[in-house]
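Structure below; questions to follow.
The other protein chains are all here in position, but one chain of the complex has been omitted.
Chain lettering (A, B, C, D and E) follows the sequence in which the chains are written, and residue indices restart at 1 in each chain.
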Amino acid sequence: MKLLENGKRLDGRALDEIRDVKIETGVLKRAAGSAYLEWGNNKVLAGVYYPREMHPKFMRDPTKAVLRCTYNMAPFSVDDRKRPGPDRRSQEISKILSEALSSVVLLEDYPDAGIDVSVEILQADAGTRCAGLTAAAVAIADAGIPMRDLVSSCAAGKIDGEIAVDLMKDEDNYGDSDVPLAILPRKKEVVLLQMDGKMTKEEFKKAYKLAFDGAMKVYEVQKAALLSSMDSVEGGE
Amino acid sequence: MKLLENGKRLDGRALDEIRDVKIETGVLKRAAGSAYLEWGNNKVLAGVYYPREMHPKFMRDPTKAVLRCTYNMAPFSVDDRKRPGPDRRSQEISKILSEALSSVVLLEDYPDAGIDVSVEILQADAGTRCAGLTAAAVAIADAGIPMRDLVSSCAAGKIDGEIAVDLMKDEDNYGDSDVPLAILPRKKEVVLLQMDGKMTKEEFKKAYKLAFDGAMKVYEVQKAALLSSMDSVEGGE
Amino acid sequence: MKLLENGKRLDGRALDEIRDVKIETGVLKRAAGSAYLEWGNNKVLAGVYYPREMHPKFMRDPTKAVLRCTYNMAPFSVDDRKRPGPDRRSQEISKILSEALSSVVLLEDYPDAGIDVSVEILQADAGTRCAGLTAAAVAIADAGIPMRDLVSSCAAGKIDGEIAVDLMKDEDNYGDSDVPLAILPRKKEVVLLQMDGKMTKEEFKKAYKLAFDGAMKVYEVQKAALLSSMDSVEGGE
Amino acid sequence: MELEGYLRGDYIRNIIKEGKRLDNRKFDEYRNLEIEKGYVGEKACGSAFVKLGDTKVLVGISMDAGEPYPDSPGQGVMTTSTELRPIASPYFESGPPRQNSIELARVIDRGIRESGAIPTDKLAINDEKVWVVYIDIHILDNGGNLIDAGGIAAISALLDTRMPKFEDDTIIRGEWDGKLPIECTPIPCTVAKISDQLLLDPTQDEEYAMDTRLTIATTDTINAMQKGGGFGTLTDKDVDDAVELAFSKGNEIRKLVEG
Amino acid sequence: MELEGYLRGDYIRNIIKEGKRLDNRKFDEYRNLEIEKGYVGEKACGSAFVKLGDTKVLVGISMDAGEPYPDSPGQGVMTTSTELRPIASPYFESGPPRQNSIELARVIDRGIRESGAIPTDKLAINDEKVWVVYIDIHILDNGGNLIDAGGIAAISALLDTRMPKFEDDTIIRGEWDGKLPIECTPIPCTVAKISDQLLLDPTQDEEYAMDTRLTIATTDTINAMQKGGGFGTLTDKDVDDAVELAFSKGNEIRKLVEG
Partner (left out) sequence: MELEGYLRGDYIRNIIKEGKRLDNRKFDEYRNLEIEKGYVGEKACGSAFVKLGDTKVLVGISMDAGEPYPDSPGQGVMTTSTELRPIASPYFESGPPRQNSIELARVIDRGIRESGAIPTDKLAINDEKVWVVYIDIHILDNGGNLIDAGGIAAISALLDTRMPKFEDDTIIRGEWDGKLPIECTPIPCTVAKISDQLLLDPTQDEEYAMDTRLTIATTDTINAMQKGGGFGTLTDKDVDDAVELAFSKGNEIRKLVEG
């Protein structure tokens, strides 16, 4: 399958162009904070419950809150039905999302507490961990939990030998290599970095750069969503 | 398969006739109360352990006892061996039996306590949830746990287009629709009601009436069993 | 498959001859005590963690320590890969090893404590429960936990109609009957005894005697290993 | 939160005795119901997002080629699963399905199965394989009355469902071969009993207060019933009234679902 | 209840030192044994209800057509499961099988399997399928000595077992085709060691008090042994005595089982 034609990708994007990202905050009634995100054909819902007493008790930390992020794909979010419940992949992703978000939340402000972040992938089209993490960061901000910075995320990969940002499903299936990245957009530091495939040092550096720039674009969408939610609150919705 | 011949059913019963029901109390040594019930080819054992401290602790209720009923079919109780352990059906039945029995036990008398009711289906021939609930109510009474009323149960269904009480296995397999019901026999109130199949409003009302009347007949058997156990105690067995 | 030729076994042993046994102590850094054992082609590692507070709490015994032995076969220890995790066989063996070791450890010296003994079968060639128990007893001694006596173990079985000590894998597969035994070598008492197969009373007595004598030979290897480890400590390794 | 539940329950019971509901609905009034079919249209064979007041439920339908049950050769298979996702409420826990979740899935399943909405006899693929229809009910915001919201979303998603193309003994993902035939539109309708009153479509707060509930799924017949959700009892009249309510409200909802 | 166990144990140990048992049995005396074969005769292929004193155990045999183990083509399969149902004792818990339950099942299984009671080589159905014999041991009232009660019930149920009719590659439920062939009658016999005494057939109270137990299953040979149930030790003489007891008591019980 040919993934590049005249420098354009299957959906007409340039190599350094990310898909459309839309974010809406405050979409759930019960969660303390929530965000709905569309990123290309990805549809993601993130919700936050906090700060309550951590359960089970033996996981409590008297010096800070414990943030647990649960990443879950709905069975119908992919072409071939995924069995409900956590598989090994989603448990690994839950772990690295928990770590990335813990980098930025002021956990020391809530000793003994638990902060539960849910990421539900409702429709999946490659890049769901980046999309989920991006939504989760907005949901935490929407909940009013103090953060050092936001977390913004994007991936880059290799298609037909070229480095391209934000692969969609067909590119992911037929291409090779993927570098998911998440950063603190103001501090410019890395909180999530994975890679698989085959990349030379130079290819990796290019992918890293593209993913970084992609994440900065995503950051703008996050900011706009949070600002507009603040406006609507001030406007007395 | 023809289920009705000259108004008579496969086993010669009339449409409003229930199968033979026999109940014996005090059949287990360790349980605080117990009952053995034969209902047609159903064989059921119920046992009660009470009031001990509820475990696990987080399930305790400081205002009343928590009654948990566990319904279990022995692997050999049916034609095709049932895998041991709770399946989804038995978990649903455990839930509605727990609720039905909780309607009638004076739980407020035992704060913090747990009342564990076991229903073991040793041989199954349709109507096991009604049989199990009937036996469980007698076992609780046998244990001397205070109750507002008894719980008596019976089902009705549809065979060859006619409404009939207390279907046996062949009728259940080849017939359609089933309405299991449990009542407080003195207060005439409903504590369990389910239905599946296809019934018009009128058919349902007829089935409801037949099941209700069937449960009242079962009540007579329950009373007799409890009376005879009291006699034998007074007689100084 | 012929297992005996001119009174000699497949590997040239006599009927009352055990395979070579080698034991080394103190092979793990983190465990409080450890032992590595080779017994023919069996390779076994045993490690002990003690006396810490028993978890979970409800298993604590205020009058003595609770010793739990976990027997585990590595997936690659046998010809056909064994699924990881405890199966029913290894759970039964864990239970009887725990009981055998509890016979000999002065549990009363450590109320509320837990002593965790791990037995890892790295390569399996019949007789792994005897090998594991033998290694575990040395690991406990290596940890300096007070014991009434050692535990020494050996099995005997039947091959081509003759009773033989310490069957290896091919003898175990094609022979019949097996009698694993473990004893207190100084008190000459039995702490583990199992048997399966078909043996007359006389055959069993012969097998019991051979296994007992085999265990006494194993005892000598255990003692030598513990003495040499003490020497090396005194020598200021 | 347990205590909060008790207190809210008390408050609700009191205002219901005065003939009112917290959100000013009439006792036989449903909350606002929105149905968006095709929500997961790029991936799922069928889907529907339902908002019932605050309650939000997403149902997706997946279809696969599988084996029939040994006692039903040539018959398609349907299976219904519910996931009370932790995002939906602070009370939910991750882990294995529990009794509430199992009851929810089974009651919704019975309404669809017993009505014959899915004509399993038309779902044979070849001599060995049949279509397996997976109904996955994903609870996203629990504002109460999950059975109705989930049941409405499930039948809506089934009505949205396309048959995957099947060629050379394999499913061609992303290509379709007509719609899944659906024979009728079962609608579950739940009444809560609080302070001797029957109320349609209870909110989560009303569920704290309720003595019991009765769910009735109807088409032109009754297809499923379930008393549950508490230790209260029902009178004969309660049952009769609930049946009437279920048919009349079911007809209204059915128009929305089919529309 | 743990404390109660300790106290009862102490009391038992003391009276045994005086040469007595709580129920006045002799040390080598079994409790009353009743066997009712065919108890689940309408459904199970075979069954037996055993009362051994207070202990009540029901065993049912199910048979199914299945695949042989890869390393034993053409050989039937037997599997033994035990369920310590919560009805049997306040100490049992629901949940996954635990070590006690596993040991119970495996010791009973070994006695039957190793004696060759079930001739697995006669249980091939056709080139691909063999009979699978499920032995399900259901503990209903735990008055002690579950291994013997369960093992006696298991072999009794096997002797009661009918072969299901098999036609056109399928089992005809409710129709039978002769009896399951059984080659011999293995009987497990358990002695408890308390205060240096060996006692046959321990009650639950005696199990609290025992230092250890030794089970020996016999036919005309010994087929299984298991030391378990405590941290006590056995002497050579204990083992010899237990073997003698197992053969003599096994012969008595075998008559009851076969009768």
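Just so we're on the same page, a contact is a pair of C-beta atoms (placed from the backbone, for glycine too) under 8 Å apart; a residue touches a chain by one contact, two chains touch by 3 or more.
None of the values given here were measured: they were computed from a predicted structure.
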Where the missing chain makes contact, among the chains that are shown: A, C
Which residue of C:18, C:31 or C:226 touches the chain not shown here: C:31
Among A:27, A:96 or A:117, residue touching the chain not depicted: A:96
Selected residue (touches chain absent from view) among C:118, C:134, C:177 or C:229: C:118
Contact set of chain C toward the excluded chain (per top definition): 28-31, 34, 41, 43, 45-47, 49, 52, 70, 72, 74-81, 84, 86, 116, 118, 120, 122-125
Where the unshown chain meets chain A, residue by residue: 88-89, 91-92, 94-96, 99, 102-103, 177, 179, 184, 187-201, 204-205, 208
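Going forward, only the chains that are shown with their structure count from here on.
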If a chain touches chain D and chain E alike, it appears here: B
Chain separated most widely from chain A, comparing mean CA positions: E
Chain separated most widely from chain D, comparing mean CA positions: C
Distance from the mean Cα position of chain E to that of chain A, given in whole angstrom: 57
Whole-Å separation of chain centres (CA-atom averages), chain B against chain E: 31
Interchain centroid distance [CA atoms averaged], chain C/chain E, Å: 27
Residue list for chain E, restricted to those that touch at least two other chains: none
Multi-partner residues of chain B (at least 2 other chains): none
